[in-house]
Each structure stands twice: as C-alpha cells, then as structure tokens.
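Contents: one structure, followed by commentary.
One protein chain omitted, others in place.
When the chains are written out, they are named A, B and C in that same order, and each has its own residue count from 1.
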Amino acid sequence: MDQILLQSPLLTPTPIWLIALPLLVAFLSPLWGRARWPLLFGVHLGLFALALWLLAGVQDGPLIETLVIAPPLGIHLHADAVSLLLVALLTFAVALVAAFLWQGARAPHWQSRQAFVLIMLLSAGCNGMLLTGDLFNLYVFIEIAGVSAYLLSALRRDAAALEAGLKYLIIGAVSAVFILFATVLTYITTGTLNLAAIGMAFADIPAAMQILIGLLLLVGLGIKAELFPFNVWVPEIYRGSDPEASALFSGVVVKAFLFVLFNLVFLILADPAVVGRWLMILGGVTMVIAELTALRQRDLRRMLAYSSLGQVGLITLALGFAETTVVAGGLFHLVNHTLAKLLLFMVAALMLSRASSGHLDALTGIARRLPLAAGLFVLGSLSMLGLPPLAGFMSKLWIMAGFAEAGVFWPIALILLGALLEAAYFFRWIALFYRPVPAPRLASDPVGLPTASSAVTWPLLVLAVLLIGFGLAPVLLEPALNLAAEVLLDRSGAIEAVMGVRP
Amino acid sequence: MSRAAPHPVRISARLMLVVCGWLFLLQVAVILLTLGQTATETVGDGLLARTMETGAANAVTAVVVSFRGFDTLGEVTVLFLAATGIGLLFSARPERTGTNTGPGSLDEGLAEGNPPVPTMAAPPPERVLSQPNEILANGIRLIYPVLLLFGVYVVVHGHLSPGGGFQGGVIIATAFMLRMLADPSFVLPPIVIAVLESFSGSGFVLFGLIGLVLAGTFLGNVLPHSAASTGLLVSAGVIPLIYILVGIKVGAEVGAIFQDMLEHHPHQEH
Amino acid sequence: MTALIALTLFVWMIGGALFAVRQTDLLQAIIGLSLLSLGAVGQFFLLQAPDVALTEAAIGVAAGTFVLLMALRQMGRDESADPSHDQRDQRDQRGESHP
Partner (left out) sequence: MLDALDTPGVHHALYAVGSMALFSIGLYGLLTRRHLLKIFMSLAIMEMAVYLLFIGLTTQPGRTAPILSDGLVEFAGTADPVPQALTLTALVIALAVLALGVSMSIRYHQLTGTTDVETMSALKDP
C-alpha cells in the first residue's frame, strides 16, 4: 500500500479528503456568508467526483490509508469497492438535497449558518462511518452523524420539532451507550480495535462473550438502522422533522448504518450464516409490519416513514442472505430506495409548503395545484413498489431471481406481499392527490407565499431521470454492484489487505 | 388529545427491576467467565513501545493526539456540533409553538405576519440570577486569574504531565463560568467565540493536511520530535501545538455552552 | 489494600447512583450524580489513570453538574411536578419509593 502514499498526496487525492474537506469547510462556516448553499452543493459534487475517481482505482483491491501509524496499531481508512460506492451514492444524495434547499428553502431556519454546518457534518460523519477501519473511530463518527441528525430534526425549534429532536437524541444516546459497551468488551477480550484484527481474533473469544458483544451491537446498530423491534421511534421523528431532514435521515443516515451493520457481520464473524438468517427474519418482520402499519397512516410523513422502514426491511432481508447475486440486488435496491425516497420526501416538502398539514384531508386534490410534484410523486411511488420499467422493479426482480436461483422461496413470497401492500397504500394516496375537489376548498389555498423558484424542481427531475434510467438500463450499475457485493462478502480478502495474512 | 390508559407505574417498575437484575447477573456471569481469557497482548502495548518515537512523556497524550488523533478530531467536531446546536436553540424565540399538526417546512413565511398563537407555554423563565453577594464576587474575582493560569498550564503541559487540551479547556471554561456568575455584565463576545472555534477547528484539520503532504499521513508529526528531548516543554513535535488548539477549541465551545445556558436572552445570530 | 479502597469507592458510587435514580427531588438527585462522579475520580486515580481522573473531575463533577443545575433552574426541582401527571401516578411513585 505504501507506494500509493509515497506519491504526492496532493496530486493523488486520498480517501481522507472525503472526511477532512467537509470538516474543514464546516469549521470555517462563518466565512462563507451567503455562499453557503452553493458551497454545500459544490463540495458534495466534488466529493462525489472524488469518490467515483477513487472507485475506479479500487477494482483490484481495497485502498488502505494509514493515519499516523500503520494498522493494526493505528486507525486506518478502508476504501473498497462497496464503501466507495456508498460514499458516492450518499454524497450525491446530499448534493441533491443541498441543491433543493438552495433553490427552495425559504424558511429562516434553513437559511441559518447552523443548518449548513449540520448538513456538512452529517455528511462527514456518514463518510467516516463508511470508510473507517477502526471500531472506536466508528463510534466517534456515529456520534458525529447522530448529533447532527438530532439537531437537524429539531432545527425548526417549535414544540413538534423539539419533541422529535429530543426523542431522537434519547434513543440515539441509548444506542451509542450500547455500541460503546460492545467496543469496550471487544477491546478487553481481543486487545485490539482494528476491524480486520478483530475479525481474526473474534472466533477465539468465548462463545458467551461473542453472543453478548453481538447482541449489544445488534441493539445499538439496529436502533440506528431502523430494524424491528428497535424502530418504533422512527415515524414520530420523521413526522416532527422537516421533510428535507427526513430525506437525509432515510436516504443517507440509515443507509450508512445498514452498511456498518452488515460490514461488521461479514467482516467479524467467521461464519455469518447463522446471524445472517436471524437478520433475514428480522428484515422480513420489519418489512411486513411496517407495510401493514403504513396502510393505516393518515399523515404523509408518517406514511413515508413506514414505507422507508419497509424498504429497509427488504434490504436487510436481501443482504442477510449473504449470497453474491442477492446481495448485489440488495445493494441495487439500496441505491434505488435512496433515490426514490429523496424524491418522495422532497415532493412532500413541496406539498407541505402548499397545504396546511400533512394530513390526508389537507392534501386532497393537491395535484391540481402542484401537477409536476404530484406526477413525480407517482413516479417515485411506482418505483418504490416496483413497477416496470422503473429502477425499483429491476432491483426487486434481481433479488427475487437470486432467491429463486438459490431455491429459497419464502423471501420471494414476503417481497411480493410487501409490494402488494405498498401498491395498496401508495395508490390510495395517489388517488387522493388527483381527486377533484369542490371550489371552496381550493380557495383556502394560502396566498402570498414566497414562491420557490421553478429551479427547485431540477433536483427532482434528476432523480426521476435516474430512476427511469436505472430501470431501463440496469447494466449501467451492474458491474459496480456485482463487484461491491463480492467485496462485501469477501472477508478474507479484506482482512488480508490490512493484516497481510489470510485468516 | 386523550392520554392512553393510566400508566401502571408500579407493576412496570417491579418488572423492570427484575429485568435489570437478570441482565446484571447475565452480564456479570459472561464477563467473569471471560476474565481468564482476556487479551494478553493489546494494541496499547504496541503503542507504548512506540511512544518514545513521539517524544511525548505522557503516553496517553501521545495516543490521544498522535496515534489516535483522528478520534480526537472527531470528538472536537461533536463538541463543536453541540455548541452550535445549543447556540441555535437559545439564539432567538421560535416563531410558533406546539401544534399538533406540525407545520410544513417551507411555509414558515406564513407565520411571520400572524399574531402569536396562544399556547400552553410556561411563563418565560425568570432570568434572575440573584445578585451575587460581595464576598462571593470578590472571591471569584480573586480566583479567576489563578484558575485561568492553571488551565493554561494544564493545556501547555499536556504532553508532559496528566492533563491536556480537554481538561485545561474545561478548566478555562469553568473560570469564565464562575466569572459570569459573579459578574453578570461579563460576557464572552459571540464573535470572539466564533473566531476562536473556527480558527482552532480548521487549524486542527490543516495540521492534519500538512502532515498528509509532508509526512505522508494525515496528522503525521512534521516537526522534530527526537526521543532525546522527551520531558522538555518544547518537545514531541506537533503534539503540544495540536493539544493547544484542542484546548482553545474546548475552552471556546464549553464556555459558549455555559454562557448560552446561563443567559437566556436571545443574542444575535451571525 | 487497593482492592478494599476500590470496594469502598464502589459502595459509595452505587449509593450515589441509587440516590440519583430514586430521589424525586431533582436537586438531591443531581447531588447524588456528582457524588457518583466524585467516586469515579477516586477510582480512576486508583487505576493509574490520572488523565481520566482529571477529565472526570472537570467534566463529570463540574461541567456536567452545572449543566444539569441550569436545567433545574428552568424546570423546577420536583420530578413529579409535571401537570400531566395524574394523582394516581404520583401516589404510585411514592408508594414505590417506600416498599
């Protein structure tokens, strides 16, 4: 690995820039003045390009960046085909949200310096979680991402937002204590914090301790990754927060935590099959319960929150199977869900700016006022429930084909059931949006609103184009996803890259 | 909104007692069973063996600032976030208070012209810090410079003796806090805090990037740090410099947090 | 010998923790928490961790307590003073603290 580092580090950017640059820009925030949103957008676009550039360089093996002292003694960044793919996805998502806020957010709380700092550091925290190769460093980045998320959800500072922020903070702090406890027990028993070194030593520690550490991590990360039964808090947070913040939670933070959870499972456990089965069951239960509950929701944000939980369950179901085709499909679905959920939450933000609340009745007939937004909502929800030719269809098909190939059929039944339930509630909302309303109700349309410029729709259009494009030509992503799935499952390769020996 | 059925506090408290007791026994059993098989060789031993290379006399400081300096960068970031958030929470009155519907995001402009919605909000808190008595005020005035000096000493000697940026920074912030208690007119100007936290935070990252360029790794030690100078005030290369930045940062952030919590009148956002 | 000191400190800390959790007067609960932190300072000294002890003294005993006291000034001392508590709950909690 040294030959990479010995080249001039300024000419060959290293993965550390993905974390250091957002930190630097956030610390210097008083300097930026009015240029904040363009800067946020530009920085993330730059990071996206950097991640893609680095991704091209890790096709043959991971890039290990030493920080101060070589692993396993020190902290290192572990940039491989799957973590960089997710970094690229998440920085792209943040860039789109930044563009949306730049053009559309007129509310004073989004104009503040603090909002800029929070989004920047949320992204730095997520990048760090994806890239770090050290367990305690992971905890630190979880706290960075967590604290920014608590504050983002309380950003509006009214009672509802503060309630959401407080609940998020309490549940997040509980999860952090459990993760810290697991880290401590790991250090006590293995004497190391490096993930690869833990992977080599973990099988030798007593079985009871393995189970205890595993359970603590499962509770801690399960809370953050919104898995059943640790996810009861999610809908309330999403309802209290602004939809723009919820888009970041659902599209960015949860995805980072899902990766962390599965990376730990695949990297540390010598035989992830048993745990994988349990995670599949957990994912299946999450999906079915969430989709069933989503049917009854009468608030747009709560409905989207439950739908998000359902998709997270589906992704968990696919990744837990630990088989290359299905995992590649799961990662594909992860990408699609991020794109579609960003679209849906941003459309929800547009709709809520025109309606008195997110309640069913208040949104009836909204399509007359916001035809484009309603159309994009239809597109996003069709992709979500998996209708051809949209991307969600391809990824669900991919996952089901993988399961069928392996001869396991119960997940297929669950996925189809989930899609049916999704169709039921999404079509209910769509029908509502397009229901003709008597004139007096339209007259209550708030006037004198500072209208967002029409440029606000272009991030949404980008997302829509991507959803259609990936649906028509999944081959665009196929090589990257297959490689990512192989790398994610290749435990001995990852350990060898750091430790120099095969386990 | 009607509340759900009355919470059966008593039963649930007993149940939780049983659950916690059971978890306690389980955890203790697992840990005791493992005690014989804890790690004999840890990363710490490897780092101790290499601490001499850094020229720091305090191995904990060498680990915190150099070997695991990346953690410390993350940690001051969390503190920065918390201070930013607390400043935001206390900066100005939110325009509206609790409604069940939870207003949308982009419609905040709507509320501007409306009269304030009456709510069940508590009366504004009395911000009377009762006028401090003379003895307390004079005592604090006496102790204030000593405490500041002690804080600076702890920061600067972080690589030689127990203490360092965090401890010294919190001591300095505590000195400010006592001063604020004794003397209500004493304030840390927000602009100074903003400059200090920006300067120290970006300085930390810049030290990291300089290390990346000159020493090959992020946060690499680019200044001379011979083992022979161990124990001198000027030793250990960038470690004391970074720890001083951490001290400034922690002092500014914790001082700002204290100040925000002490005085609840809104101050200007910038 | 150190084992005995550690044991004594643990008794002290557990007392502080129980006090912090059970006491319904929040001011006293906060005092219990700072007693716990003080015990932890002693433990860390005993464990040859002077850095951590100094940090715990500065953060746990001073800063953390101050932060909680500031909240107390705003929110009142009584744990069950919340208007939404109904009578029954209060009675139950009192009953529970004297079993």
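Following the convention adopted for this analysis, a residue touches a chain if its C-beta (ideal position, glycine included) is under 8 Å from a C-beta of that chain, and two chains touch if they have at least 3 such contacts.
No experiment lies behind these values; they were computed from the predicted model shown.
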item: Touching partners, among the displayed chains, of the absent chain; value: A, B, C
item: Hidden-chain contact residue, picked from the options A:Val43, A:Ala164, A:Leu363 or A:Val456; value: A:Ala164
item: Chain not shown, touching residues in chain A; value: 136, 139-140, 143, 147, 150-151, 154, 157-160, 162-167, 169-170, 173-174, 176-177, 180-181, 183-184, 187-188, 193, 235-237, 239-240, 296-299, 302
item: Interface with the unshown chain - residue positions in chain B; value: 1, 3, 7, 9, 12-13, 16-17, 19-21, 23-24, 27-28, 31-32, 35, 38, 42-45, 47-49, 51-52, 57-60, 62-64, 68, 71-72, 74-75, 78-79, 81-83, 85-86, 89-90, 94, 97-100, 102, 119-122, 124-125, 160-162, 166, 230-231, 250, 254, 257, 260-261
item: Touching residues (missing chain, whole complex) on chain C; value: 1-4, 6-7, 10, 13-14, 17-18, 20-21, 26, 29-30, 33, 36-37, 40, 43-44, 47-52, 55-56, 59-60, 63-64, 67-68, 70-72, 74-76, 79-85
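Quick note on the criterion: only the chains that are shown with their structure count from here on.
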item: Rounded Å distance, chain B centre to chain C centre (Cα mean); value: 20
item: Geometric centre distance via CA averages, chain B-chain A, whole Å; value: 28
item: Multi-partner residues of chain C (each touching 2 or more other chains); value: none
item: For chain B, residues contacting two or more additional chains; value: none
item: Chain A - residues contacting chain B, complex; value: 5-6, 8-10, 14, 16, 20, 23-24, 26-31, 65-69, 72-75, 104-110, 112-114, 117-118, 121, 124, 128, 136-137, 140-141, 143-144, 147-148, 150-151, 154-161, 163, 185, 187-194, 201, 205-206, 208-209, 212, 239-240, 242-244, 349-359, 446, 449-450, 452
item: Touch list for chain C against partner chain B, complex; value: 49-51, 53-55, 58-59, 62-63, 66-67, 70-71, 73-74, 84, 86, 88-89, 92-93, 95-96
item: Contact set on chain B toward chain A in their complex; value: 26-27, 29-31, 33-34, 37-44, 46-47, 50, 66-71, 73-75, 77-78, 80-82, 84-85, 87-89, 94-110, 119, 194-195, 197-198, 201-202, 204-206, 208-209, 211-213, 216-221, 269-270
